[in-house]
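Sharing a structure, written as structure tokens. Questions coming.
Incomplete set of chains, arranged as in the complex.
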Amino acid sequence: MIADTVHPGAEPGYNANVAAIIKLALDEDIGRGDLTTEATVPASAQASAAILQKEEGVLCGLPVVEAVFAALDPRVSVEALAEEGSYGGRREVARITGPARSLLTGERTALNFLQRLSGVATMSLRASQSVEGTGATVLDTRKTTPGHRVLEKYAVRVGGCRNHRAGLDDAVLIKENHIRAAGGIGPAIIAARLRVSPTQRVEVEVTNTAELDEALSAGAELILLDNHTPDELRAAVAHTAGHAQLEASGGITLKNLAEVASTGVNFISLGALTHSAPSIDFSLEVL
Amino acid sequence: MIADTVHPGAEPGYNANVAAIIKLALDEDIGRGDLTTEATVPASAQASAAILQKEEGVLCGLPVVEAVFAALDPRVSVEALAEEGSYGGRREVARITGPARSLLTGERTALNFLQRLSGVATMSLRASQSVEGTGATVLDTRKTTPGHRVLEKYAVRVGGCRNHRAGLDDAVLIKENHIRAAGGIGPAIIAARLRVSPTQRVEVEVTNTAELDEALSAGAELILLDNHTPDELRAAVAHTAGHAQLEASGGITLKNLAEVASTGVNFISLGALTHSAPSIDFSLEVL
């Protein structure tokens, strides 16, 4: 379980996948045991260590750091010294106390999570700032690190963007291949509606105005416009006239994000938030 | 099991961790089922799809693509059309055939692995080319994506660099905290030697010439020089005079790699190979 954080509502709660990736990460690093630490550090030695942020960015992942040490050794305690989600530069973000061996053994795994999640949150902050005032919302995608989906989507929210679907099972997104198999946009939408809960909207990807019309007349409430230019997006917004929400996707970067947002689309999905966010550097220093 | 590839010896064989991260990745994406595909694509439909490389780089991860589809549905077959480890631009790298549903359901997970591993291999190729002719070898570190250690280290080898230790259990690397706990460099080396197999060398991290001398006189065969300038590295090389192998680490990027390599150190470890390699874009197109 990921413990409480300072941002109520932001953090994921009990989650089998998060527990699994943490265990997998510890096991792959520790294997049959931390040879160096077992040979040189007495089992009874206690220590404190500082986790230091080494460069500017959004702090994200302290609950995962806690969970890593809790999985390794429940005697370790983690005290947050900076707020999850806060932006800052060089600073101590947490103080860790417990058996010296466990601090040393868990260090790398904890930092590997922290540097990645803070990177995702930092890029998400930049993206959300780029679209401020436009009415558009930036979403993530399913282009996440395998096994890290729930954590990276949490980091996206911490950074101020919103999540698109979490997986293939919590939303319908009809693409070209589904349309062809179902025999058209209309039949595909009908088939999907019967399959899913009434709590779910059906989203359809379209590539031109004819398909957009077909989707609108089939009652699609959310339409994905893939690889459209800003002009094409503007035209689609006008054509749709509010009868559905529109999502732009494909070929979008932090650089052209503001321009895309200005076209009037409701959502912009950005794979780079999770597959190309540079890491933020952190280190652990035993005191 | 990761299947055979065209590079004998490069690919990892049976490995519990690799099977685990693939299963975790599929489960987090599929959850309770691929709603869209189940609703629109008949269970009996067969299809073929092309995996397309969209930008220049080293192809790495085809055995993982095979393993992903084998875990999802053993009826899917994957035929390689480009050689694992080969460098290329836009091209079809594999042809996949089987139940249409399984191709669509496994697509994103397979590509998420492929884009990341090809990115790591591509950066490793660049790094290995930077040091050509210097006698230095570029190594990776433990700053890998949690749960992806074995795969990313495989990508490093495919790209032409070599691996440092795989985890805390297959090599001793004595750092500052271990030295302090053991009461000095000498005692730490002795304690470690007793703990490990005679097949293993003991590596020690030193920060100055006094410590270097202490490590040399304690018989260290491999010495890590952290955050040294090129001049300091050159001095250490001269001082060591071949009595131990030297590894440079810290603050090294693709830009200064050649300069560091020219100092005469034997090894240079580069965390960026695994934590900062940009992804290579791939897509899957149903034919």
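Here the chain labels run A and B in written order, and each chain numbers its own residues starting at 1.
Here, a contact is a pair of C-beta atoms (placed from the backbone, for glycine too) under 8 Å apart; a residue touches a chain by one contact, two chains touch by 3 or more.
Remember, it's a predicted structure, so these values are computed and weren't measured experimentally.
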Copy number across the full structure, from 2 displayed chains: 6
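The working rule: only the chains that are shown with their structure count from here on.
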Centre-to-centre distance between subunit B and subunit A (centres being mean Cα positions), rounded to whole Å: 23
Contacting residues of subunit B [partner subunit A, same complex]: 17, 20-22, 24-25, 27-42, 45, 100, 104-105, 108-109, 111-113, 115-116, 142-150, 166-175, 177-179, 181-182, 188, 191-192, 194-196, 275-276, 278-279, 286
